[in-house]
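Left out: one protein chain. Kept in place: all the others.
Entry: chain A
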Amino acid sequence: MSSLPNSFRSGPDERGHFGMFGGRFVAETLMPLILDLERAYADAKSDAAFQRDMARYRKDYIGRPSPLYFAERLTDHLREISAASGGAGGAKIYLKREELNHTGSHKVNNVLGQILVARRMGKKRIIAETGAGQHGVATATLCARFGLDCVVYMGAVDVARQEPNVIRMEMLGAKVVPVQSGTRTLKDAMNEALRDWVTNVHDTFYCIGTVAGPHPYPMMVRDFQSIIGEETRRQMQEAEGRLPDSLIACIGGGSNAMGLFHPFLDESSVEIFGVEAAGHGLDKQHAASLTGGRPGVLHGNRTYLLMNGDGQIEDAHSISAGLDYPGIGPEHSWLHETGRVTYLSATDEEALGAFQLLSRLEGIIPALESAHAIARVIELAPGRTKDHLMVVNLSGRGDKDVPQVGDILKGRKK
């Protein structure tokens, strides 16, 4: 990029573009609805009653604010690693506890906002796509709370590996549809949700689970998730009297990361890291769209995608169903090209290691998604000074992953 913007927080433009990324690449059938949604969201944003509702449900239903927790034992452990290699470093590590939210992840922040918008638009039927099931569970939960019909599309592969969440969604009254097309993971669930939406556009609201899709979704989801970064700012002021020095979060589509990052984008002293899933390795099958992909157009937006030379989308792979997506939100593509955010990756193995380390040291079992961010913390923190304040977004809890990780570890013992 030749010139840097004055602010990294001003996007998107009125056509939904972050630099060259974003936009509205959807079938004509959906366009009128997407324009309606854009108006409804603008209207809600400036309505004090909507803001009051949001604040009330955030506090009493989700359980916000989520704590900012000083991870003392993880900090000590990484300081020992630094000392063992002759260093005197080891950042002070804070966990933003999104896993303590009702339903167990950051996803509920976004769903609450979208469901309140859907209600304003008079929609009675909600559809969603889900990978790990966390977005599906959050959607099923708020649909139960507001008495809305809920259909969740989930790749058949993910239905198998995230069974606890499938059971939860059904208990909450949602219909879970296993998607058999394509790779039978998150991207196919999104295709199927779009097909449903095209068919039932008159009464259906599509609740997208991350900062991707046609404008205004990337912006709207980011706004709803920005509560994470706003609270972090306040809480760090209270705990340390200053801003954090670095932020780090895992990236599937990138919503928990955008939520943490956005309020800090114009603070030039704050280093920011996003962690993609490197799967079996960046030279093998992975889900690292920025590191291993290039710009293309899919699911309503232009963004970095994994694809072959003919523009066909390639299969992503990650041990974590929530990161197993061949794309990324368009704002991340822009932050990558402007250089404001540094994008790293972590493999399946590294995530498994971090999963176990955090469980043992802090008594917190993280989601496999979040474990990708922890994996890079383990590497970055020992190289930082002891007064360096590092915040990692603990986007979800690992309950849903216990059976899957348990099977893997049992297999290794034999």
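The rule is simple: a contact is a pair of C-beta atoms (placed from the backbone, for glycine too) under 8 Å apart; a residue touches a chain by one contact, two chains touch by 3 or more; residues count from 1.
Operating definition for what follows: contacts and distances are computed from a predicted model.
For the chain of the complex excluded from view, the name given in UniProt is "Tryptophan synthase alpha chain" [choices: "Response regulator transcription factor", "Tryptophan synthase alpha chain", "Cbb3-type cytochrome c oxidase subunit I" or "Branched-chain amino acid ABC transporter permease"]. The hidden chain makes contact, of the residues A:9, A:195, A:280 or A:340, with A:195. The residue from A:309, A:363 or A:411 that touches the chain not shown here is A:309. Of the listed residues A:299, A:332 or A:397, the one in contact with the hidden chain in the full complex is A:299. Summary of contacts with the chain left out: across A:26, A:74, A:166 or A:381, the touching residue is A:26. Only one of A:64, A:119, A:135 or A:187 touches the absent chain when the whole complex is considered: A:187.
Residues of chain A that touch the chain left out of the display are 15, 23-33, 181-182, 187-188, 191, 194-195, 198-202, 296-300, 305, 307, 309-313.
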